[in-house]
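Structure, as structure tokens:
With one protein chain held back, the other chains of the complex are shown just where they sit.
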Amino acid sequence: MASLDAPRIVSSRRDYPDSFSLSRYLATGGYEALRAALGMHPEQVAAEVDAASLLGRGGAGFPAGRKWSMLRKSEISYLVVNGDESEPATFKDHYLVERDPHQLVEGVIIAAYALQVNRAFIFLRGEFALGLERVQQALNEAYEHGALGRKIFGSDFSLDVVLHPGAGAYICGEETSLIEALEGKRGFPRIKPPFFPAVTGLYGEPTVVNNVETMSNLPWIVLNGGAAFAALGAGRSTGTRLFALAGRVNNPGVYEIEMVKNTFRDLIYDPALGGGVIENKALKAIIPGGVSAPWFGPDLLDLALGQDEVAEKGSMLGSGSIVVLDEDSCVVRAAWRIVKFFSRESCGQCTPCREGSGWLERIMYRLEHGGGRSEDLDLLLDLSDNIAPGLTWPPQQTTICVLGPSIPSSIHSALSLFRDDFVAHVDHGSCPHG
Amino acid sequence: MADETPTSVSVTINGRVVSAAPGELLIEVAERAGTYIPRFCYHPRMEPVGVCRQCLVEVAGPRGATLQPSCYLRVSDGMDVVTDSEKVKKAQDGVLEFLLANHPLDCPVCDKGGECPLQNQALSHGSGETRFVEEKRHFEKPISIGELVLLDRERCIQCSRCTRFASEVAGEAQIDFAGRGDLIQVAPSPSQPFDSVFSGNTVQICPVGALTAKPYRFTARPWDLEQVESTCTTCAVGCRVAVQSSGGRLTRVLGLDSESVNHGWLCDKGRFSLDSVDGNEESVDVLSPATRITQPLLRREGTLQPVAWSEALSAAAEILGAHPGEALGVIGGAALSNEAAYVWSRVAREVLGTENVDARYDDGLDPALLGALAPASIEDASRARVLVTLTGDLRQELPVLFLRLREAVRRGTTLVEFGFGPSALRELAAHVLSVRPGEAHLVAAALTGRPGGEVAAGAAQIEAVRALLGEGDGVVVVAGRPNLAEDASVIETALRTLADALPAARFLPALRRSNVRGAMDMGLAPSMAPGRRASGAAGRDTRSQLAALAAGEQRAVLLLGGCLLGNVLDVATATAALSAAQVVVVTGHGGASLAYADVVLPAAVAHERRGTVTNLEGRVSALSAKVSAPGAAWDDVAIAAELTIALGREPEATSVEMAAKLIEEGTGYPALSVLADGSLEGILSWSGVASQRRALDPVAFPGVRSTDSLGQAAYAGATSHVAPGARPAGVGPISWDQVQRGLGASVPHVDAYSLRLNVARRLYDQGIAMQGSPALAGLIEETTLLAHPSDLDRLGVKSGESVDVLGVGARVSLPVRPDAAVPRGTLEIGFSTRRAGEDPVRALLDPAGTLSLVRLESRS
Partner (left out) sequence: MSHLRAELRQRAEELVGLYPSRRSAMLPLLHLCQEQDGYLTEDAMAEVAELTGTTPAEVRGTASFYDMFHLEPVGRYVVGVCTNIACQLRGGEEMLAHVSAVLGCAVGGTSEDGLFSLEETECLADCGVAPVVQVNHRYVRTTSPEAFDQMVAELRAGRLEHDVPSHGTLIRVRRSGGLRVDPEEIAAERASARAARAARQEQ
């Protein structure tokens, strides 16, 4: 049975139709955390976040507190919030910006205060037309309310937050690409080193980039203390987390549940959550953590939803999305669609990703649609190896950014778990499912 | 100096320990150590970007060895690198295979076939068999993206060299990547074609045949090309070039990577004007610069007719012999080699007995002043703390010097610009001091804290710049003739003022015409003797000679080059002078002056002659002959010798080698001996600063052949630096008391209705290089006027409208555009630009004044 007693930290207002309004926000304790934070020293605020062991919710899962403290050695110039959410099957930030924009804004102000940054940017996916409206509205109201601008709530802290719309490019979720887009350029990820935008970020200045959900956790952490957050979950995976469940389940959606205390099976099958596989079909595979992540077979259904737990089994919790494939789903078709996605979204600057993604996509297309050859299976693996040498997880790469090694991940998973399905495609001449 | 940073680090490459400077790029360190790592996007003259991933090598790290791009990685102490493991090989082969996957197999019809880095690396590393069975990417075959460049997008490997060149090096992002993923393509905007004056460089550095040059396309196959190294003589920067020919015809000019001069870059005028050597075959009009003169001509019954050399020589000797001394003069010679200039200078003085010699067309700076100023090399300028420019738009005047200075400023040099008019360096300048025509010396005086007078720049700005300049430590002043309508003495006075006030400053003259510095150094200027020395004898400069000819005081003139009338500003006096005089012309090309010639002697031109030239910084470099001169044209040295004989005297030098020997032995000035020392790539600088070229990387400079092989030759940064004033024995210097002082004329009163005229040089002018090259002729700039928007508002003139301009003796009508970079009260016009009918510049000029004043009248 799923463990559902944990408090809702970021989705507490989900049942209010007007959850996005300032009045609802204020009526439900909004901006109290900010007032409390402003009464603390910035380092104290950061210390609470550190104590919470809040792992970044954007995908890489780096502890927010550690990122900040590492960086606070140099003076940070900008805070950038990553709301580009484009990892396929991930839709939790979409929920947060549309349904609880003030919570995000309050989190941003708290983070800015902790980092002593006076200029923050919220980069929101351009396709979130409503989300953009709601966040801008929240910002306007926050200024009005005295929570933004000069001398916030009478303190000595001032902050401007600018909402920046993206324009449709998955790669802009990668933090250095996002910074390029924020600088008005093509979203070409920057070459590393430096590894963190903190060293040379926006306009070449030290910059902290954090995800929307990461920010949205901050009001609760400040009000309840880092220890209370850390008391939830287990190990490094503390607190609750928004999971976006999609695919062949009865109740797809965004669910906030406690980390580690629940398993994949809980999330997928609990009636209060996913409610099981459609038509009670057998589950064939799960893609945890976004389509960059290696897949799991049904044997790992009882794995706990924790960052390290999933990593130990050779995949990642990533962006917190979980896609369910059932016995009728064609894994070749699914893997083809995923590689097609990467091929369309490769920024194009480095060769293995630009050319490799397209090539892999064409081979997968042939397997699915006709013309697949038995030698294609080895070719797929060999080309994959040229992008992600060794096909290990976490991956090695020949590319500038980690989009590269994400490309072959689905193909490699599908081939490893379901090689027979590939062979059947070759034998049949195309997809046997028709 | 207590410097904490280590000067050297140890790096292990394939088990061998090599030392390197900290922060050096791994790919370069490896190359120096004899390990060549394949690459495409990396170019030694641009910032590394690490995008092609061809140069991946294994670098040991805390989590084991990982693949890292060696072109991007900077070495640190203890770095352990493996470049030849199975893993590296697989990664590099993988990248190559990826690059070839979408690359068309049209090598046989590709310009780059045979000298293509992709083809070469595919041959040496590729598997030979493709595993890619699907349809390749398709785009419309070559599309024109500018006047000179075609783009074949199918061949592009997205290395971004061209787009980075455009934005990073040239500073004009007229091409950029468009699209995303494997549809990414290089693209200009339909509203702005790729019309950079540097567009040819993108063709040269493209590692495949994606960018091709329209003029070169299909003219030759790489394996048929023969090559010599030489020096570009299109302007006075003296870029090092590889000149290539096929079947006895010049086919291509490529930039060589000279550390001291051009870093491999060229401007399009230098690169694509090679057709002017042959002249436009259709052009037979001897008055046109597009016409090649191939036989001696003699005026008979009013027309120039071909004759034998002997007849022409005795006719010339007769004219020149009849008017010796004061009645005779020599004008021109800036396009000659040093050897030819030297021989003519001695013939003029010793055979013809005249001191009236001048290679400048009334458009230069005082050679004595140039010899007295503390010299700066281009390298010095590129490493200056502060650069001060007193020049026109350097991108128009001396394009590759512009690139070098632009790079310097991007790297941290502070730029102070005397703002005479629009300039491409402007956006990088820390201070722009707006200068109206006739006032540069006043601004200089104000900067040095002397009473000068009223200047446009504000007091606070003057103060800030003065503080920046200090005593001139680390200051390099670049100065030329920004305004041809202004008397040279204005800039000369400004330079003297700066030299006096900034004792530690050094000076780089922004001379425009090809070998004008060499010609002056060889004595083709009044009061100058070969070896850059003041002779003490008085002679007439070009302006005085023309006046004397017009007045009948001088009766004959020997023109070295046919373009006097095309270059001189006071064309009325020049025409009167030539009509009144007997005229002998030695020239390779036609020109308006030939209308007045009595005898024309055909000469060899660039790429047909050996010798040396001296660039604007005083660096002597070699010219090579790639093709032989057409028809009966001779080298100038031979013509001078034969003429001497015709005049009944014994010539001292009958060959270039003999002339070179005389120069070296007689003056200590380096001549052809520069060729002897291979390590100097045929170049010696004036102050003994050796110039060295980078080891040739065939991927960085595809198409260039070199005897240098990879990894062996001396490397970048090896240029030695000699204190200013160190000169070859016997050469110069000129002492300050030999330098003329004072303004040549007084500055006239300017009333509120008048505008001061600024005549600025343009790159795409009506000279031989442009008119003689079919590829370039269409690019010659149209004449337009520029004025400050507030002046146009004041006069009620709209942008683009034609206005009447009233000069001293004429009225011309031209379109005018507003440009806020033009100082208020000034009207700028391009010199030698294209216009039907009367030449407006000459019509508006006041030949007598220090500056020219005009009035504008709206036509509506």
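Just so it is clear, A and B label the chains in written order, and each chain counts residues from 1 on its own.
Everything that follows uses one rule, which is that a contact is a pair of C-beta atoms (placed from the backbone, for glycine too) under 8 Å apart; a residue touches a chain by one contact, two chains touch by 3 or more.
Everything quoted here is computed from the prediction, not taken from an experiment.
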Tell me which of A:28, A:69 or A:118 is the one touching the absent chain.
A:118
Determine which one of B:177, B:198, B:507 or B:701 touches the chain that has been left out.
B:177
Touch as defined at the start, partner being the missing chain; which of A:10, A:54, A:334 or A:415 qualifies?
A:334
Chain B positions in touch with the non-displayed chain are 167, 172-180, 187-192
Residues belonging to chain A that touch the chain removed from view
41-43, 75, 85-91, 93-94, 116, 118-119, 125-130, 132-133, 136, 139-140, 143-144, 148-150, 156-160, 162-170, 181-187, 203, 244-248, 252-254, 287, 291, 321, 323-325, 329, 333-334, 337-338, 341, 344-345, 347
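We take it that only the chains that are shown with their structure count from here on.
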Using the average of all C-alpha atoms in each chain as its centre, how far is it in Å between chain A and chain B?
55
So in the complex, which bits of chain B are touching chain A?
49-54, 56, 66-67, 69, 72, 87, 90-91, 94-95, 97-99, 101-102, 131-132, 134, 157-158, 160, 177, 179-184
Interface with chain B, chain A side, in the complex: residues 169, 186, 191, 343-352, 354-359, 362, 366, 379, 383, 385-387, 389, 396-400
